[in-house]
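The complex appears here without one of its protein chains, the remainder shown in place.
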């Protein structure tokens, strides 16, 4: 019916819990995750600027804040499902995009349609802003998984999430990734942990991939 | 590693909440839903037996108790997504079946493989047991949605869920469906309600489809 | 008022949490427990069938799915209370049975009264189905207590629950008990644990009783 | 092992939820209930003092603060169960007292045993302090049930709880009961309510019993 | 110890619940609120741009995403407390700023200190970005309070929050405020509601202030 329908829909992401089905000492909603991604990305972009890279802040704002909005329509589809076949992944992405388009057609006033189409697009392209979003998104997986492992969670899914996110980050060519690997990750490794799992070894192996 | 891995995995369905994203006065886990489906199906089958229909209780036991086990692997994919295209629906079903097969291959001992393949198959076939499962599964959607509407929940998704489940039930040719429409649904309609939504009218319209 | 009253009442078991008063990393409702008992019992019965034992699947279905339904009427009475005297235990059982009878008299239509009386009876008799129910019910106590201990819970009640359930299972003469002791329990012992409590030693002592 | 064991055990009453099994918009722990009873009783005793009645504040302190401590041992036994027969009620009370005695014997140091026996006794005797405790305890049931009904809860159990608690209060001969009926209850009746249930009529009927 | 300490601290805002003490049908964390403010502000800024106003997106990004970060240090101080005296308000603001400064001094590396000082400043100045933040922040209070009232919550605090936020928004001279009043608020008013409170009248009165 209008922007109200869109604003009201934001509330839904507070009720979708990440990593459903797995035991967690602490749950995270998609909206809390989205806010942390916005915050990480801001600092990562500051690091890029300090290295003389130019940042399109409007674009970064748009793609980080809305990057999981599509979960309102498609729900939480487990990563292994999405990636089980290239064909399925493409189909799911088509469906998500179709549903976002349908929402915009039905609810967003004419004057805003183009803006929303741009904002709710998939933001993880090869631009510096797209890459920063990818790093920030994976960094939150690192924090989520690390925090669970640190408290003694022995669910294998968190080891896999932690490891895969680290590998993904490591292969992105950005100054902020170097900063993360040299300054942030070592501080994380120095925290006290209850885990019977050797997080340091998993970290080193992931960084060697 | 064995039956232990399977038994332990059952715990995951306690942590998957049905209808994620929508406001609910009361949440239901997939395991609580599964238990209610088992219970409804038992009484529905009793009604069939009272009409002289023969029930294969072992089959009914197997298909009702395990009917949502696959959600452990694929997570909660929203119904509109599953049904957005025949092609996508088939692909998702293939993926789910592939993942269940993979789990059985990896974790279930040889002697049990055939049993688990039978038990974890899609149970909603055209046999009387398959139809009873379909009715029981939809009946829980009727109860879930009705209870929310009754407490004054105005989320449209619950109106749609209630209406679609009723229509689905109504078109299944079973004695227990007749019993439900003549004896259970009227009692439900007579409960006190806070709802500004006219549930009785929605019910009548659904039954007239 | 009819079957509707019974179906609606099932919802109550989702709101009764097992082992109230004790600190738990994860809570379990009576309905989630009931569903797991249904699932374990199915596999335990499969094991019996593989040893040539005949299973009455209808009876097993009825007694496993409804085995804790009476908690709707009597609430959660702590095990030590129930067992503090033979006289009290019998009186509480009489009250529970009286309340179930009263519910059936008041709410269940004539045609179903006999069926419900049979289904809501105490199912733990000396038949193979009754014994399987007993094993499945205790097995869920083993899983519940083990999972808490494994995560580092130091509440003594979980040690006692784990130990007593194991001893109870061990003394039941069934093929599935042998399978549990030889194949499932060892896999459980091999899981990683945070516990300062020596679960393996407690297990060995319990099995030696 | 000592007073520490007792102090630590207090934590358990935070984890026991009142009125288990019933749908509630808001849950109350036994410890939160206990604190409110302490607070109500203080004001009720102030009213008695204003009428020239002498209050033994030490006794009132002891019996109000500990009046539900026994639930740590016996758990939450539903009221209808307790009252289903005089014999059962007496037996349950004997068991509760036996368990409290056993706890004192085992954990409380010699010097404190007599004090704890006095404090953990059943406090609802016919003294003014015992009667104030009874009123305060029932008043919390009135508040709990009224608040649920006011928010639109249609569970019959809350109507029964509200009505029975009012009738119980009304028949206790205390100045503070008069104050409650003349000053507090009318303010409650004037609050806005969503309820399709006619609380005012139920109140008037209860007061006419 | 570094940026890690800052990133890790973001997690704390997921555990601070807005409007503590009041009954709510749905709770909102400060991080979920922060994300919604980021989202509203983006669309409000789009509206300003459509009216030819230039937006500093970097500034808007910084001040919206971090606007409640200080709550990590000072906790949730109730609005009436903050505003009870000009002197107290100023002192609390000084304390908050002092704590943020202290955090930056202790944990943020030299190269980032100036950036963090700018980002964690109070953002609600008289610039267009500062005003948009103020509108977005108040808009979330409107949504929070409206949603509770709509579900039948009768806590007066939500009426006050709704009314005050509307009045605050109304007096800010921005194109997006006009859009909100003409297009968004009317859609909100047209939603179904359970409330015995006349939200439409409260809205009209607030807009007439």
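By written order: A, B, C, D and E. Residues from 1 in each chain.
Criterion: a contact is a pair of C-beta atoms (placed from the backbone, for glycine too) under 8 Å apart; a residue touches a chain by one contact, two chains touch by 3 or more.
This is a predicted model, so every value here is computed, not measured.
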Task = Please work out which displayed chains the absent chain touches and list them by label.
result = A, C, D, E
Task = Would you indicate which residue among E:87, E:126 or E:173 is in contact with the undisplayed chain?
result = E:87
Among D:43, D:93 or D:164, the residue in touch with the chain that has been omitted = D:43
Residue numbers in chain E that touch the chain omitted from display = 11-13, 15-17, 20-23, 71-78, 80-81, 84-85, 87-88, 91-92, 95-96, 98-99
Key: Where the missing chain touches chain A, by residue   = 25-26, 150-152, 191-194
Inquiry  = Take the complete complex as the reference. Which residues in chain D touch the chain that isn't displayed?
reply    = 1-8, 10-11, 13-14, 28-29, 31-32, 34-36, 38-40, 42-43, 46, 50, 55, 57-58, 60-62, 65-66, 109, 111-112, 115, 119, 139, 143, 147, 179, 183-184, 187-188
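Operating definition for what follows: only the chains that are shown with their structure count from here on.
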Ask   = Among the remaining chains, which ones contact both chain B and chain D?
value = C, E
Interface composition of copies chain B and chain C: same or different, split at half = same
Ask   = Which one of the chains is farthest from chain E, going by Cα centres?
value = C
Request  = Provide the C-alpha centroid distance between chain C and chain D, rounded to the nearest whole angstrom.
outcome  = 32
Task = Compute the distance, rounded to whole Å, between the mean C-alpha positions of chain A and chain D.
result = 50
Key: chain D residues counted as touching two or more neighbouring chains   = 23, 25, 152, 194
Task = Using the contact definition from the top, classify how the chains connect: line, ring, star, complete or other.
result = other
Note = Per the touch criterion, the pairs are A-B, A-C, A-E, B-C, B-D, B-E, C-D, D-E
